[in-house]
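Encoded as C-alpha cells, here's the structure I'll be asking about.
As you look at this complex, bear in mind that one protein chain is not there, while each of the others sits in place.
Which chain is which? They are A, B and C, in the order written, and residues in each are numbered from 1.
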C-alpha cells in the first residue's frame, strides 16, 4: 500500500498494477513502430505512462515515457532513436494514484543468469505482497513496489530451477489473481493468461508478425487478423514465426471480468468470443425489459451510455436523442487521476441540448455508477435546462464491493450503492426514478454462463480467496 | 500570403485569422478565471494558441499561450500569476498553417494616444491586405501579418478622428468580410459584429458579469444566461454594468455562415435564433427524404455525422447503429494542422464494429465532405470488415468553392466535388451509391431565409466582392 | 516605468532596454549561424533573451528565444529551422526586472510602407517616454513599452519623410541618451552610434562578411578582423559588400561609459582604441599607488577583481594569491535578476582557500561596489576562515548616482556609498580598512580625456539633460 522505491515523486506512492494495455509483436522486421501504433489504439486502457522493450543483439532495451503514447514517444520517433529489434513488447499504464511516474511503467526488465527478461502485465496479483516478502527472504532485491516486479522475479526463479515450461507452470500455481502477460526471455516471447481469464488477451497475425494484445483493435491497426483468444490458463510460446501452446493450466471456474463488457473495453473488441458492442446493446435491451419508463425521450450519458441508451429506446420504441453534448477537449472522467480533476471536469464536459431537454420527460441511460457524483451533477444540469422528469436507468447492477483484479474501484465507502436501496440512491442523485439492471440481466446480456464471469464487485463474493472478503464457493482453484 | 514579422517560426508564415473563439467579460470581480473557463468550452473553435487580455489600473496586459487552453494557462494558474482586473477578453486561435506560434494568437494589443486597446477577432477581413498597405502609407507600422492587427489599427485611427461611435462606424464601412469582435478601449468593452453576421456572437449575463462570446456554452459554463445574439452590424458598448447598443449598421443581405450549423459550432449552441442540434437533426431528416437508401442499417461517421444519421434513420424507420468506434485519444481530423496528421489519424481513429457491419447493407452518413480522403478510407475499412453494400449520404451540399470568411477551405483543387458528378465522386470513394443534400434542403433544414445565409462555398457566388470570384447579385452592401 | 503590453508575464513589467549585445552581419552566404555564434561570445552583455532577424526574399523574419543563446536556439538549429538569408542582425537582452520575457527581446521588427525594418539596440533613450507619447499623437500604435520600439518608429517616420540619410539624421537630433544600433531597412544594414558614444560599436570583416558588433570578440569568433570602431555620431551603411559612412553627427563632448572598462566589457575587447584588459590592469596599478596597504597577500574577488588585484600586487611587490575559489556552476551575481538569487548565490559561489587566508593580513580587491551586500558577506566569510586583517580596495570610485544610459544601477538608495564616508562603508562591510580609487585615478587608468568619458554615476552630473538631475555643464549637445 505505502511502499515506494526509486520513485520520482517523494510524496505519493505507486499502487500495484491496474487495468493496463499489453502488446507483444514478434516479426521479421523492426517492430517498434508497430508496437507504438498498437499501444495508441489501447490508450483507453492506460494514459499515465507507456513503454516499449525490444530484444536486439542479445539484450533487451526499453524506452519508457510519461503521458499519452503519441506525445511521449514523439521525440524518440522524430530523432530516429528507436530500437531496431524484431521482437518486442509494449505497455500502457493506467494509474489513479499520485503524480505521473515513469518508473512504475511497464515493461519491467531484469538481467539474470538466463539473460535479459521483460514483462508487460495487465491485471493484479492478489498475493503479491506475501510473494514479495518471500522473494526478499530468498535474497531478491526489489526496486519498485509493483506486483509486476514480483511476478517477473518469481518467473525468473522458477524458470531457472525447472526450465521454461515447468517454471512458468510453477509460478502460475503460486500466483493468485488476474494476469494477462506478454513475457520475453531473451528473444523468445510468451503469452500468459491466468487460469481464470480475468483480463482479455488475444492472438493475431499480420504478414510475418505474430501479435499478442489486450484487445483486437491493436491487431487490426497494424493490418493484422485475429487468430483466437489466449485461453484462460494457457501459455503460448511465440518464437521464430511459430506459435506453440506449452500447456494450459485449467481452473474449475473461469472468471472473465464483466466490467470489460460493461465499460472498460472498446466496443469493437471481441473478447472470449463475445463482441463488446453486442453485449452493450443487449444490456440496454434487457434494461428496457426490466425497467421501462414512461417518458418522451431516451438520452445517453455520452460516450459511455450511448449504445445501451440506443437499444433501450429501440426495445421500447421510444425516441432516442443526444441530449447532452460532450466537449471533445475534456478527458474521460473515470480515468483521470485525482478527485479535483474528476469534479472540475464535469462542468466543462457536458452541456444539454435545450430543444431535446426542455419540458421533456427524460430517460437518462448510463453504463454504470460508481460514486454517483457525476450522475448527480448531470441530473441537476438537466433540470436547470427545463427537464420535466428524469428517470435514471443504469445498464449494469449496483457496485457494492471492491475490485481486486485490476479495476480502480477499491474503496467501499466511495460506492454510492453501498448499503442503499434504489430509492435512496434515486433521492441522492435527485432523479424522479432510478433503476439498475439485475445481475441476471447482466449475465444474460453478456451471453456467458454465470460461472464464467467475475462479478465480485456486484456480490462481494470473489473467485479467489481475498483476505477479509467472502469467497465464491463455486470457484476454488483445483491446484 | 507569405508575409511574416515577429514570428518564432522562420520557415512557415501565419495566415490571416480563421474561425476562432472570442470571449469578453466585464464584471465586478476578477474575470481571468471566468474567461479561461469560457475559452475551454470554445476549444473546438481553435486549438493552436490562446490568450487573455485584462484591463487593470489604466493598462491592458495579456497572457498568451501555445496549445490547448487547459495546458497553456496551467503554469500561470498554478503559480497564481493571473491578472486581477475586472474587464477582459479572450481568444482561441485556430490555424492550419505552419508551426504553432504564439505571436499570431489573440488578443492583439496596442498602446495609443487614447490609451491601451485590445481586440479578439473571429472571422476574416477580405480586404485587409489593401487596408494594411493604406495604413502603412499613413505611417502605421505593423508587427504581424494578421488581419486582426489591421482591424485594430484601423479602429484606433477612425476612433481617434471621430470618437468611439462614429469611429467604429467608419471602420465598419471600410472593413469587408467577416468579423465578430470583442474590443477593449481601456476599460470599456465593445461587441462588434459585421453587418452580414457571418460568424456568431452572443450576449449573456451572470450575476454582475456581462459576457460576450462566440457561442452560448461559454456563457452557460460560468453559470450565466443568454440575453440575445449580437445583431449583424450591431455595436454594443459594455461598461460599468450597462449594455448599450451604440448603433446597428444594416446590410441589405444577412450572410450567416451555413457551415456553423453543418459542422463547426457546438450542437448545444443557439445561433441567431436557431439551435444547431435541431438544424443538424433536420439536415438528416431532409437528406432521408431527398436520398433514401434501401439498406439494413444506418451508421454515422462519428462524431460529426451522428445527429444527422439518427434523424435519417428515424425518418426512414431504419435501424440506427454505431458501427464505427472512434478512438477518444485521436484528435478531430478537420482541425488538425498538416496533411500528414490528417492522413495518419484516420487509421488510428476509427474501427468498425464487426456485428454491425459484417454482411450488412449500410447507409453511411456524414455532415460534409471536403477532400474525401477520410471518406474513401472509411468505405474501404467497412468493406474489409464485410460490409455488403455502402451507401454514402452527406447531410450538406457539395463544397465546390473556397471560403473567404473564416473556414479553412481555401484551395479549390483539394475539393473532391470540384467538377465531378455524384457518380464520379461515388466511384472515387468506392461506395455503391452516394448522394448529397440539395442546397434547398440545406436551407430548409437550417430554417432560415436563403438571403440570410452565406453559401458561397456551395455556389461560388459570394455575398462580398472577392477578387476573381463571382458576386452574389442579391447581396451588395448598401453603404 | 510600469507600462506593459503584449507581455507574457502579467505581474511584472518590462523596463526599457539596458546594456545589451548587438550584432549585424552582411555577407554572401547564409549568416544565421555566424550571428548565433557571435551572440554567444557576447552572452555576458545579456542572458535573458536573444533574437536573430534575417532578411530574405523581400522580407525580414525573426526567431526570438528565452534564456542563453546556446539553449534557446538549440531546437531551431537541431531541426534545421534557421533562416537562409545573407543579411541579418542579432541581439542579447539583459534585464533585471520581472520574469523572462521573449516579447521584449530584440531585434524589434516592423513592416512599413518602405518595407520591413528591424533594429538591434544597446543603450537607453532618455527621452523615449515623451517621444512615445508624441508618436502616439501622430497615430503610431505601440505593442511594447520598450525604447527600442520608439526608436524604430521614429526612424521609420523620419526616413520616410526625408530619405534614409536625412531621416536617420533627423531622428538622431531628436533621440537623447545612449544607443549603439544595428538597423535593417530591407536588405540594407546601418550601424548607428549616438553622438556621445556611450556604448561600444565596432566594425569588422571576415571574408565576404561585413560585421558590426558590440565588442570585438564577436568578430574574432567568426574568424574576422576588426576594421575600426564606429565613431560617436557616425552612421554607416553596409550594403552589397560596401561600407559607406553616410555622415557623422558630432557632439561637443564624447561620453564613453567608464563602466564598460571597469566591469562590463570583456577584457579582450578594444573599445574606442583602449584595451579593456589594459585599463583594468592600470586601475589596479593606480589603486596601489593611491591606497597601498600593509598586508601578507593580495587576493581578488573572482572573477571581476582578478586583473586589478594582480597589478595592485605587482605594483606593490606583494604576494598575489587566489584565496577565494569560485564555483563555476553559479552564475554571475551582478547579472542575475531578483534579490533572492543575488543573496543565495553568494554562499554557493565563493569559498576561501584555507592556507591562503588563515592567519593572514589580506588585501581584498574588487572592481567596484554597488550595493555592498556581496562584499559584506565575503569579508565575513574570510574572517570565519581565520583572516587576521582585511583591507578592502576597490579599483573604481564610489557609485553615488543612477545610470540612465544602460547599466542596471537605477535606485539611489541601494548604493552603499550614498552619503557615506569611506570609514562608514568600511564599518558596514566589516573590513579593517577600505579605499576606493579616485575619479582622477580612474580617468588616468582608462587613459582617456575626462571629457571623453561619462562618469555620471560617480558625480551625479550627466552629459545629457535628465529630469531632476544635474547636467554636466561641459556637455551640452550642439544641435
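Annotations
Simple rule for what comes next: contacts are C-beta pairs under 8 Å (C-beta built on N, C-alpha and C of every residue); 3 or more make two chains touch, one makes a residue touch a chain.
All of these numbers come straight from a predicted model, not from anything done at the bench.
Here the chain not displayed is in touch, across the complete complex, with A, C. Check C:41, C:61, C:126 or C:286 against the missing chain and you find that the one touching it is C:41. Residue C:310 is the one among C:87, C:249, C:310 or C:378 that touches the chain missing from this view. Residue-level contact of chain A with the missing chain is found at 2-11, 54, 59-64, 76, 81-83, 109-113, 116-117, 133, 136-143, 145, 152-153, 156-157, 160.
The chain not displayed touches chain C at residues 37, 40-41, 43-44, 47, 68, 70, 217, 220-221, 266-268, 270, 275, 277-278, 303, 306-307, 310, 314, 319-322, 325, 327-330, 332, 347-348, 351-356.
Definition applied: only the chains that are shown with their structure count from here on.
The chain with its C-alpha centre at the largest distance from the centre of chain B is C.
Chain A and chain B have CA centres that are 37 Å apart. In whole angstrom, the spacing between the mean C-alpha positions of chain A and chain C is 61. Residues of chain B in contact with at least two other chains: none.
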